[in-house]
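With one protein chain removed, the remaining protein chains of the complex are shown where they sit.
Right after this comes chain A.
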């Protein structure tokens, strides 16, 4: 039975279901329970934004609060994964990767290959990504390209509650290290989600809107901006197809290429900074592999090449808007219209 729940509840539910199913799943992170050693309530926080709230009552000490030592506890999750557990470690904000990146980059990502295929490292690192929270330069970045660049890591970034649940379940069952990126601006977003357990396979992009004139590719929060843009464009007679990548590594190239072969036009929307981004990656792949189908140069709509500003007026300009996406689409169609 499906009912409407939020992205945040969907993540909570996925953790609950997998902890019930598999005793090797443990969950650790800063204040994920909250109140450890304090005189008041236990489960006082359930994570900084309450995502893991209530899980402690169900699973007790399989949820572990950690000291503020990301290198140590992210590394410990990775080490435990290499020793038969399936830890889900919360890094709170993905920006904090700076503190613990060696354990991810040179340890977790490398074991399987470097040890000649002998190791498996089924760890999930959950973290918040993205701007819009007025949280400024060190708590708002979209660092997905940093991880997507690294062989050995899988990178997931759901745009809605249904995907969040199915992709987190898949991430926990996956035998490779997964960076699970939760867009903080989507936590409250609701949609229909089945009560039962289900897994969404990686590298299966979702066509969230069909259209014949242009392909808009995105992931995370900006999928919704792309849909808003598509709505606007429809009024002027342009039918945009919107693709939600859902997983960035592995990535579903086939769906992207097939769509571009039908539409002949590509706009990639990425909340990350433009250089070496998901946007530039998709644009270059399509240019190499579907060049013949292109009727116009692919366009990228990204954040600017700046840190995330604090002031709301600037931050709102920072995040790719529906208007900017529509303008990019119009660029791809302009030549056709002029001709």
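The definition used in the following text is that contacts are C-beta pairs under 8 Å (C-beta built on N, C-alpha and C of every residue); 3 or more make two chains touch, one makes a residue touch a chain; residues count from 1.
Basically, contacts and distances are computed from a predicted model.
Trainee: The hidden chain: which UniProt name fits, "Sugar ABC transporter permease", "Putative hemin import ATP-binding protein HrtA", "Acetoin:2,6-dichlorophenolindophenol oxidoreductase subunit alpha" or "Heme-copper oxidase subunit III"?
Mentor: Cross-referencing UniProt, the chain left out corresponds to "Acetoin:2,6-dichlorophenolindophenol oxidoreductase subunit alpha".
Trainee: Just one of A:137, A:297 or A:334 touches the chain that is missing; which is it?
Mentor: Of the listed residues, the one touching the omitted chain is A:137.
Trainee: One chain isn't shown here. Among A:35, A:79 or A:250, which residue touches it?
Mentor: Only one listed residue reaches the unshown chain, and that is A:35.
Trainee: Spell out the interface residues on chain A facing the chain that's missing from view.
Mentor: 30-31, 34-41, 44-45, 48, 65-72, 95-96, 98-99, 133-139, 274-275, 304-307, 309-314, 317-318
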